[in-house]
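Structure first, commentary second.
The other protein chains are all here in position, but one chain of the complex has been omitted.
As written, the chains take the letters A, B, C and D, and residue 1 is the first residue of each chain.
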Amino acid sequence: GCTAGGGNDSSADDLKEVKLGYPIGANDFIDGVGGLALELGYLEEELEKEGFKLNSQGFTGAGPAVNEALASGNIDFALYADFPGIVIQSRGIDTRLISIVNTQGHAGIVVGDDSGIESVADLKGKKIAYPRGTFIQKYLLQALEEYGLSEADVELINMTTDAEAALVSGDVDAIAYTDGVIANLAFEKNIGKIINTSRENDDWTGAFVLIGRSDFIDGNEKAATAFLRAFIRAKEYAVENPQSAYEIFAEKSRISIETAEYLYGSDDGAFEFFSLEIEPLGLDKVSSNKDFLINEGLIQNDFDVYQWGDNSYYEEANR
Amino acid sequence: MNKKVNNLNATGLILPLIILLAWHLSVQSGMFPPAILPPIGDVARAFLNMMESGLLVGDILVSLTRVLRGYLLAIFAGVTLGTLMGTSKHINDFFTLTLNSIRQIPILAWIPLIILWLGIGEESKVAVIFLAAFFPILINTISGMRSTPKGLVEVAALYKLSGWMTFKKVYFPSALPQIFVGLKLGLGISWVAVVAAELIAASSGIGFRISDARSMMEPDVMIVGMISIGVLGVSMDKALTLILERITPWKK
Amino acid sequence: MNKKVNNLNATGLILPLIILLAWHLSVQSGMFPPAILPPIGDVARAFLNMMESGLLVGDILVSLTRVLRGYLLAIFAGVTLGTLMGTSKHINDFFTLTLNSIRQIPILAWIPLIILWLGIGEESKVAVIFLAAFFPILINTISGMRSTPKGLVEVAALYKLSGWMTFKKVYFPSALPQIFVGLKLGLGISWVAVVAAELIAASSGIGFRISDARSMMEPDVMIVGMISIGVLGVSMDKALTLILERITPWKK
Amino acid sequence: MRGLSIKDLNKIFSTNCGDVTALKDINLDVKKGEFVTILGHSGCGKSTLLKIIAGLESASSGSITYSETKISGPGTDRGMVFQEHRLLPWLTIDENVGFGLINESRAVREKLVTDHLKMVKLDGFHKAYPHQLSGGMAQRAAIARGLVNNPEILLLDEPFGALDALTRIQMQKEILKIWESEKTTMIMVTHDIDEAIYLGQRIVVMSAGPGKIRSVINGDSYESKDRGSLEFARIKKQILGYFFEEENINPEYMI
Partner (left out) sequence: MRGLSIKDLNKIFSTNCGDVTALKDINLDVKKGEFVTILGHSGCGKSTLLKIIAGLESASSGSITYSETKISGPGTDRGMVFQEHRLLPWLTIDENVGFGLINESRAVREKLVTDHLKMVKLDGFHKAYPHQLSGGMAQRAAIARGLVNNPEILLLDEPFGALDALTRIQMQKEILKIWESEKTTMIMVTHDIDEAIYLGQRIVVMSAGPGKIRSVINGDSYESKDRGSLEFARIKKQILGYFFEEENINPEYMI
């Protein structure tokens, strides 16, 4: 990589580069508090204060590429759902869980408008598309169970991409996907209605995390702290100006303000779900997600999530 | 003949061995993280596991069926249309612009439309493979037909051979070596496309296994998948070479 | 000559017009949901918006640079290695097995290794395009070299032409038409691979735009991307045809 | 008229060095069953003329009819042996020779092919491929192909050019035998003056630049078929005279 862009700016040259990777679905933007910190420039500012220069990079098509970049040392930090983080840690790449940025990653189920399906219970015998190996898989199984259905009662179809085309063409009856996607389908594109979301049960939600390579963080602890500081500032901004925060989310994700409010306004602008801190509740959730992955045979190596998480950066940032 | 084949195999094995050695040494040196480039032993173990559980054979059969269906369709359509386009200027003019445009469009971009038209069953996976294999076969067939010596076409004209007979006796055998270049390329690309095809609602198949292993960071399984495809592809390619030799006895 | 080109364009436009009409009618009839197949008007509007904002031109320039770099590298490597393999049995034996295996392996499966070796910058995107374009060029070059008439090679041997001069004066011009078949296929595939390439850490480029629009369910933007690639690809393909005609004046 | 009639025929090729007039104002009638030989400098349009008669090239202007019907393409009434052998590389010799007999039954085809391969002394090479034959052998196979389906007019473009002296004499006799028994109309291009006189009832002498008919000589007398006769020598001298008109070579030298 040739990064020597402006050779005469000596102060910029002295800064050490920190590379952050995250999955993107839309317009090079990651949802949530991280996206807000990036968009508002806080992340860049905080890192610069500690002598770092931010190089952020979105990865189309989510998880795997971010993990590959992290494993091969092409990025230092990753901001994404806890599932890929668990996968990479379980694969023996030495990483550190620095922050649980969101303890309420939502998912939902959307069906065709005139399908006659009103609740999860009606899904008996139907085809449901879902992305295998993500927290949505866990949510879907839990939701089905809650409504008295087992895996055998429905036809589950693994679709990591293009599920919406299958819904539109009638090849599947329902899609389980992330909150953002189903809201987009239901409210923006008007091609379906939401029959269930993880808002119903906090156990069904996923978590979003910031992790970093241990060999980078050791010696560059200040970079990790700077991330947390920026996130804290972004959360404060959102709490103080909820309306502008919704606007930013709406604009960057190309959705309407109403949809943004639906997605982020569940606690009326308190933004409690941007926990940032690594507290026991969040760790429990991550740990149960890890257990799910192991039970499903998706990963083999167990590890201790409570050891993985390291709240010292949050504490340092709050000091 | 037989001796030649053996010779080829011996020389051909040098480079793979060098690659294996380089792989082994670079993993040993700790240069690459095993989460991306695992030790050869891990791959062997993953292979044995997948063989034992029947997973690998199952995946191969599923993907092989898809590849064969898409590829055979592509041969049929590519050779037929290629013949028409290579021998008739009108047909050529009619299709060239459209096919040339379609040819450039990424396969991944087709997937939503393919799902819309063909659903999420086998048809759509076969269609993706067809779309990938069709163009190399088409273009090589056209070019092969065009390079048929005019003198020989004149001989057919002289004996008033029907269009079909002229095709069978002159154009086709003349174009055959180049059609086979297309068939080989098309076959290779069919296997390349199998991953894209199995992004559409698949839960088995070697392409699905590769994507799945990738998202679960199981490079050993992934490499087993890659090697399986390599071996399958090479075997089918070799079969094509033998068929070509068999059906073109005039080429020595 | 000029008239011929115009003729071709006129006939070639019939099919695209039919397709446009079918598109229009099927959208009007409500057969397909606009979320997947939007009205032509929407696509035109999206096109104008993207032109106005400079997004489209920017994306095209980014992707064009990548395609050109990967493609030119593939031409260089494919023609060089293809010449060596097509003219020397030893070199051919040495590489065939390995390259034939690699050729079958899905590009998407290479991405982890490419990231490992080349990082997430431009190099890795260029590598994906290279990998896709290389094989059609290689295989057609080999086949073209092999079909050089032995009688003409004998003439070069008679005059004790050096290996290089024999290549330049005999093998190369003889193989040229088929090398161009490879160049055309390789070019098409470069554009097909641009989406796969831009799945690696990209935030602009026409392939990125397509993936992005796809996940955002913006079929109008997606179709603008597809058509842009189609138009670009056809123009470059046409340019290749003209170059071939220019440099092979002996072909009428 | 029953037979071939060529009127005011012109043929112009356009090339990258401008237009080339290959044939200019050709007028020639060939009666049914006649044996006409054509002599002329290299490049004077002999092959082009045969191809136009065969229907493989179209005339730029003028008319050409056979049995009162305009020739607008090839027909099974006309056969041709090309200057190059034009055997199909992927067919064995017997398949090549049987190429024009595709509509015949297998048995008939095999019989005819075997007979003709014997005639051109290629028995034993039934299953060989063209690239395994010498130049002369390939040309003999091509002659067999031209004869095998017994056309009404046979167009021969220097068919014996690649043959050795003995085979050549034998082939000349075979052609005469076929001509006499089958009443085939023969139009043969040759560059051997002796051959043209020996075989042709009429000898058409063409001149080049542009290709025109210089003269048509009658060589149908019994005398002219005897290579030792005075008549033969006279005709040869006359032809050489036309050839050497523009040159300063003494035709005597050649005889």
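Please note the rule applied: contacts are C-beta pairs under 8 Å (C-beta built on N, C-alpha and C of every residue); 3 or more make two chains touch, one makes a residue touch a chain.
Source: prediction; values computed, not measured.
In the full assembly, the chain not pictured is in contact with C, D, by the touch criterion defined above.
Of B:16, B:41, B:163 or B:249, it is B:249 that touches the chain left out of the display. Within the complete assembly, D:168 is the residue of D:32, D:168 or D:212 that touches the hidden chain. Seen across the whole complex, the unshown chain contacts subunit D at 13, 15-17, 20, 39-43, 47, 83-84, 125, 127-129, 132-137, 140, 158, 161-170, 191-193, 227-228, 240, 243-244, 247, 249, 254-255.
Against the chain not shown here, subunit C presents residues 151-152, 154-155, 157-161, 165, 169-170, 173-174, 176, 248-250.
The working rule: only the chains that are shown with their structure count from here on.
The minimum number of touch steps separating subunit C from subunit D is 2.
Touching subunit B and subunit D at once is no chain at all. Distance between subunit A and subunit D, defined via averaged C-alpha coordinates, is recorded as 85 Å. One finds 17 Å separating the Cα centroids of subunit B and subunit C.
We define each chain's centre as the mean of its Cα atoms; on that basis subunit A and subunit B are separated by 38 Å.
In subunit D, no residue reaches two or more other chains under the touch definition.
Counting only residues that touch two or more partner chains, subunit C has 36, 111-112, 115-116, 211, 214.
In terms of which chains touch, the assembly is arranged in some other way, matching none of the line, ring, star or all-to-all patterns. Chain pairs that touch one another, listed by label: A-B, A-C, B-C, B-D.
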